[in-house]
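All protein chains but one are shown in place.
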Amino acid sequence: MIRFFLSRLLQAIPVIFIVITATFFLIRSAPGGPFDADKVVSQEVIERLNERYNLDAPLHQQYFDYLSHLIRGDFGPSFRYTNRSVTEMIGAGLPITFELAIYAIMIALIIGISAGMLAAVRPNTAQDYIPMTLAMTGICMPSFLLGPLLVLVFGIWLQWLPVSGWGYSPGDKILPAITLGSTYAAYIARLTRGGMLEVLNQDYIRTAKAKGLNTTKIIFKHALRGGLAPVVAFLGPAIAGLLAGSFVVETIFQIPGLGRFYVQAAFNRDYTMIMGTTILLSCLIVFLNMLSDLLAVWLNPRLTLDAKH
Amino acid sequence: MATDSLQQYQDVVFEHGRSPWQDAWYRLKQNKLAIISLNFLAALVVIAVLTPWLAPYGYETQNLALGASSPSAEHWLGTDIHGRDLMTRLMYGGRISLMVGFAATAVSLVIGVLWGAIAGYVGGLTDTVLMRIVDILYALPFMIFIILLMVVFGRSLLLLFLAIGLIEWLTMARIVRTQVMNIRNQEFVSAAVVIGLSHWQIISRHIIPNIIGPVIVYITLTIPSVMLLEAFLSFLGLGIQPPQSSWGVLISGGVETMEEYPWLLLFPGLTLSATLFALNFLGDGLRDALDPRATRD
Partner (left out) sequence: MELLNVNNLSIAFDTRDGKNQAVDNISFNVQKGETLGIVGESGSGKSVSCYALMGLINTPPGHIEQGKAMFHDVDLLSTDEKTMRGIRGKRISMIFQDPMTALNPYLSIGDQIIEPLLIHEDVSPNLAKQRALALLDEVGIDDAASRYHQYPHEFSGGMRQRVVIAMALITEPELLIADEPTTALDVTIQAQILELIKDLQRQRNIAVIFISHDLDVIRYMADRTLVMEQGRIVEQGQSQTVFNSPNHPYTKKLLAAIPQQAKPAKFKYTPKKNNSLLSVNNVSISYGDRRSRFQAVNNVSLKLAKGEILGLVGESGCGKTTLSQSIVRLINIDRGEIQLGEQSLHKLNTSELKKARKNVQMIFQDPYASLNPRMTVFNTLAEPLKIHRLAESSEIKEKVLCLMTDVGLDPSWANKYPHEFSGGQRQRIAIARALAVEPHLIIADEPVSALDVTIQAQVLELLLTLCQQRQLTMIFISHDLDVVRYIADRTAVMNQGNIVELNETETLYQEPAHSYTQQLLSAKLSR
């Protein structure tokens, strides 16, 4: 277990290093300086700014300075908000995004797995068609469409729920979480159905039936673990997608999370902020991918941790 | 003797065989949803190609006096706040959205098929190295990188094709590799080796015809995910740039005014969703129709 974990960690380090390096040089190679868009400022001011942001040093020097700060958990000062450091802003935004993502993944897993199982137990009946049509709708109704529609219906027309904010008024977390989770609930429902159907056709399910087990026991004890394998494999990419999806959802619902900061930073060309967020999110995604691999191995006795890598 | 036997076989009348493709087509035709989707998509493509002749108004034609108007006889789907005809804009936007869908899928197809086929066919160390690269790239947060690229290098259509294509090839490579490895281990490929076919002959005659099915299925499922990605970026304001437009841009514009003019959100949204529906249904239908397990009872 520990060996597997360490070897995956060793693999993750070069990936993260590539991410940092690529991000850094990509941004430095952007045409035009970071302060071009601003109102005309004097040469003196620009020089002062360059010095403050370490932009006057040679490029490789800047790179190593950035790395050494990074190791200490310092993402540098924000280009836009002169008084705030990137670390500070991430610290404010990350917990909110995290909370949103957790609600969304919980919605996705609970709705997705139950819908997929319902469908798989009686394939090609109404019990299959209805949840699967809904799932298809969920896939074809992306968050940037579903979110506004939910706001329109429940926020503006029916006035049941607040249309924006996070933690300011009761119930304002409901719509964002549903918006972010629905697409993934749909994918998970389809994956669960596919995985369960595959497993339910296996010989060992017939053995279980021949033993006299009832349907509930067959499904939960014998089929579920194998049937959820595709869902577990999907968790890593799903979480990456969920974090990207938070850009849209946080923008629609005006939630002060990391995703909204990132989109704003992208518009404002707040380079240190972009770099900081990119690096942080990448590390998070790499780490979560690792966890989902671990989970897959843990669920399947045939995969030993050493044999896999 | 040779002439005798030639005579003997001269009048053999061949019985009509059903190829696996004909079988698949027959099964697909049974699937009403898939056929409706196919027709819908065909119509969509025709409209997109003929838009400059079909569109009732000019793309940029404004009627500021009219402003945003609800659907009417002159403007079937209404107009936006600048008085531009929504249907015309949807048609032009569709051109871009479909183009992004097809072009980026084509990029992913070329790279993915080559990469996966080489890994699967050559195997061994080559396979390990190629697939490890795919694994590493998989772990990268590509969405963030595309946004980064768009920010740094400006929003160009070409960059968008490339960037999206460069993500989507990974899954294509994995699918093609698995398929190629499966086929390669079949006895008919061993038989082809024993007969004396060259690698290229084996690939072109025995492997490619047998992986076309799954690849087609995956293409049908990649196009909607690419279109979604484009719409996603455009929605954030990071994709297609005005004056060009796409369904994502229209949806984004519609959201801003949805309280007053909900049709500006509903119609583009409906168009995008319907197209995604059709592509997914067609993909599912093709998968069922081409599934080899279905033919092997």
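As written, the chains take the letters A and B, and residue 1 is the first residue of each chain.
Note that a residue touches a chain if its C-beta (ideal position, glycine included) is under 8 Å from a C-beta of that chain, and two chains touch if they have at least 3 such contacts.
Keep in mind that what you see is a predicted model, and the values were worked out from it rather than measured.
Touching the chain that is not shown, out of B:Asn39, B:Ser70, B:Gln186 or B:Ser204: B:Gln186 (per the contact rule at the top).
Among A:Thr133, A:Ser169, A:Thr207 or A:Gln254, only A:Thr207 touches the chain that is left out of the view. Contact between chain A and the absent chain runs through residues 202-204, 206-214, 217, 221-222, 225-226, 299-302. Residue positions on chain B in contact with the hidden chain: 2, 5-6, 9, 12-21, 23, 186-188, 190-198, 201, 205-206, 209-210, 292, 295-297, in rising order.
We take it that only the chains that are shown with their structure count from here on.
Centre-to-centre separation between chain A and chain B, using Cα means, comes to 25 Å. Taken in their complex, chain B has these residues touching chain A: 136, 138-141, 143-145, 147-153, 224, 228, 231-232, 235-238, 248, 251-252, 254-255, 258-259, 262, 265, 269, 272-274, 276-277, 280-281. Within the complex formed with chain B, the residues of chain A that make contact are 11-12, 14-15, 18-19, 22-23, 26-27, 29-31, 136-137, 139-142, 144-145, 148-149, 151-152, 156, 237, 240-241, 243-244, 247-248, 251-252, 262-263, 266-267, 269, 274, 277-278, 281-282, 285-286, 289.
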